[in-house]
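Input: a single structure, listed below in structure tokens.
The full complex has more chains than appear here; those shown keep their coordinates.
Chain naming follows the written order as A, B and C, and within any one chain the residues start at number 1.
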Amino acid sequence: MASSSELSRVVVEEIIARALAEDLNGGDVTTEACVDPEAQAKATAVARSPLVVCGGTVFARVFAQIDPSVKCELVLPDGARAVSGATLWSLSGRARSLLMGERVALNLTQRMTGVATMTRAYVDALPKWTHARITDTRKTTPGLRALERYAVRVGGGHNHRNDLGSAVLIKDNHIAACGSVKEAIARARAHAPHTCKIECEVDTLDQLDEAIAAGADIVLLDNMSDETVTEAVIRTRKGGVLAEASGGITLARIAELAKAGVDAISIGALTHSAPAADIGLDFG
Amino acid sequence: MASSSELSRVVVEEIIARALAEDLNGGDVTTEACVDPEAQAKATAVARSPLVVCGGTVFARVFAQIDPSVKCELVLPDGARAVSGATLWSLSGRARSLLMGERVALNLTQRMTGVATMTRAYVDALPKWTHARITDTRKTTPGLRALERYAVRVGGGHNHRNDLGSAVLIKDNHIAACGSVKEAIARARAHAPHTCKIECEVDTLDQLDEAIAAGADIVLLDNMSDETVTEAVIRTRKGGVLAEASGGITLARIAELAKAGVDAISIGALTHSAPAADIGLDFG
Amino acid sequence: MASSSELSRVVVEEIIARALAEDLNGGDVTTEACVDPEAQAKATAVARSPLVVCGGTVFARVFAQIDPSVKCELVLPDGARAVSGATLWSLSGRARSLLMGERVALNLTQRMTGVATMTRAYVDALPKWTHARITDTRKTTPGLRALERYAVRVGGGHNHRNDLGSAVLIKDNHIAACGSVKEAIARARAHAPHTCKIECEVDTLDQLDEAIAAGADIVLLDNMSDETVTEAVIRTRKGGVLAEASGGITLARIAELAKAGVDAISIGALTHSAPAADIGLDFG
């Protein structure tokens, strides 16, 4: 299970500082007017619909940056399934501090929880017996990649490569630049760190055979029908190559793709189109 | 019509630099291996579904930060409605530079275009004769608020207050802290810049009357039925107060709310849950 | 009364870090040479002339960033009137830490206190019975706006809009670009968030009438004589419009302007020309 110790503190603190600056640089004119500086309050973050909890540490750190004296209890751990009405996290401290951080804390955690919740839906659609995994892509929100990759893991998914330097992924334009799949893979093998796997995107079974023959470690089966995927997996198995399906993935196809035997199903929508989870902050 | 000159260059450049650092700090191991440093290429950003174009300048600046010699033409201006297959923007320059910037450029502009497209749908649902406007909220993606507020305007919407220092918005917890709506508005009037309007969230018609009597400039009608909104608007009209509807807004309700006479309909989903627009980058 | 909880911690910490880097990047060669690392000291910040205290939290945080073990007591709260010789804040801890932070702490708080003290003088010049307020402008020290706006409030003043996105202020060049006051206000109303008030600068009574007729929320009476201001206020009252006087404001005119009935008097000098308050740090 993903743990919040996997969120680099340095990265998280910087994301939060930037978000607070965006919202609070001119102060909070309403709260300053209406709330006594020393008034105390309690508040709880509550699920307004079923969701997979994600971002407790981030939630707590938003308020800690505003006011280190705010206390935050993480009632449900990241990864827990919360029913509508469940209390996720609770706060106590200066009312001003709670009100000033509310929006930023929710903006961050609603997104993280949204990603975890959508990921969980895809993971739950996998049959029990499969070894296939649901993965994210690099289609993350600029500036928030670390949070979103963590949320995918919290939702039971796995990560794809972190950035352009972490693994080789040869796409059609790289192949075009090299003249052939074979040449592209050879160049990648010669250049890339020996610690990098080499993945090659293929559109057809012919390209697939070429990639396997050239020694790809992983093939990305791009926008193929379930039938073609099934045939492709058979060929990768012979070559000892991992098969990743991507493109046009829907919840409805997950079981079928797992049955086809793919090793990974990568889904951009997990991070670029997950709706924000509905979490409210109730005072009192 | 919103113009890209409304995007503060300083803000945009920093967002892009951060996004590029996130993806390129370890280099692009695939492109370095496969593509000759001096090889040239052309590419076009193409709509894969109908959308409202947004982010041309951002798209261009991503590549400019990577390589100032890349040329970018903005074929369709921000705000244009593009059919599926339409070319939005075109690039020419070093193939390496185009490949290295592709993902960051699309991650940013798919989000901006997604927001503009969803906003446009809500704006188009307004009857022709109405003066009601569709607005965003502060429920924006942390770090990207400036881009998303711009996208809302590009989609024909309007912005709500930019941050906690730009206007007063009294919510239930502020009222609770003050003891009454009247006291909350009085304190806000006494404290806030005289350039700030004072908006007060109300849940009932009684609260509404109290807010109007206390001199609110705007009332936020929170989660009210169409019928209650209709009644509420009648009362605001007498008080010379603006009425904003929020909470539980769907496309289907827009026409009805406009008919009820509200001045603004604010929708968090425009920025927190708009799916990424489908834009592809075609080379060659 | 303004409270230091109104100073966004994130903003303050960044300002202090930048200031310390400016002074301490090469170390403190004198203190390193002369003072034993573990030697302890006490010091008190003392008013050398009458002043309105401002910046206690900032003072404390400067030393906390250098050395979290330094203890700081805020003897007089922000907003207190201190006589010459009064102790404002007291410190105890490593002598090195106190000496290294002295200059930065004083540079920041002498400025803040200077602004608060000048503001207080203008506020004290208002007659008791008036509702008029003294406000700042955007003529703040670049990088220190949040501190200076806070200092104005500590001195009993009010803030004007925080930045170019917080309210509309139509000046002569905007009017020229639109062709008329009426058109400028109409465009602003159509474009700006409905949460924004619309203020219009006017140089003559004719322009004033035009602005009132066009629906301005506030008029800025620019560089008008007391007599013209008096007449202008009469006209704004009829229109239910706020009147702000600005330009050529001196202490001597404050009472007269209040008598004329203006709602706000905005003074750039509060932030661009307030002399540093005289505060010394006495050791021992």
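Convention: a contact is a pair of C-beta atoms (placed from the backbone, for glycine too) under 8 Å apart; a residue touches a chain by one contact, two chains touch by 3 or more.
Please read all numbers here as calculations on a predicted model, not as lab measurements.
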Item to check | Full complex, copies of the single sequence (shown: 3) | outcome: 6
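Criterion: only the chains that are shown with their structure count from here on.
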Checklist entry - Taking mean CA positions as centres, which chain lies farthest from chain A? => result C
Checklist outcome for this item: For the pair chain A and chain B, the C-alpha centroid-to-centroid distance in angstrom is 23
Checklist outcome for this item: Note: chain C sits from chain A at a C-alpha centroid distance in Å of 44
Checklist outcome for this item: Residues of chain B that touch two or more other chains sit at 165-167, 169, 191, 193, 196
Item to check | chain A residues within the chain C interface of the complex | outcome: 17, 20-21, 24-28, 32, 37, 65-67, 94, 96-97, 100
Checklist entry - Along chain C, where are the residues that touch chain B in the complex? => result 133, 135, 158-162, 165-167, 169, 191, 193-197, 199, 217-218, 242, 244, 263-264
Item to check | Touch list for chain A against partner chain B, complex | outcome: 15, 18-19, 22-36, 39, 41, 95, 99-100, 103-104, 106-108, 110-111, 114, 138-145, 163-178, 184, 187-188, 190-193, 196, 268-269, 272-273, 275-276, 283-284
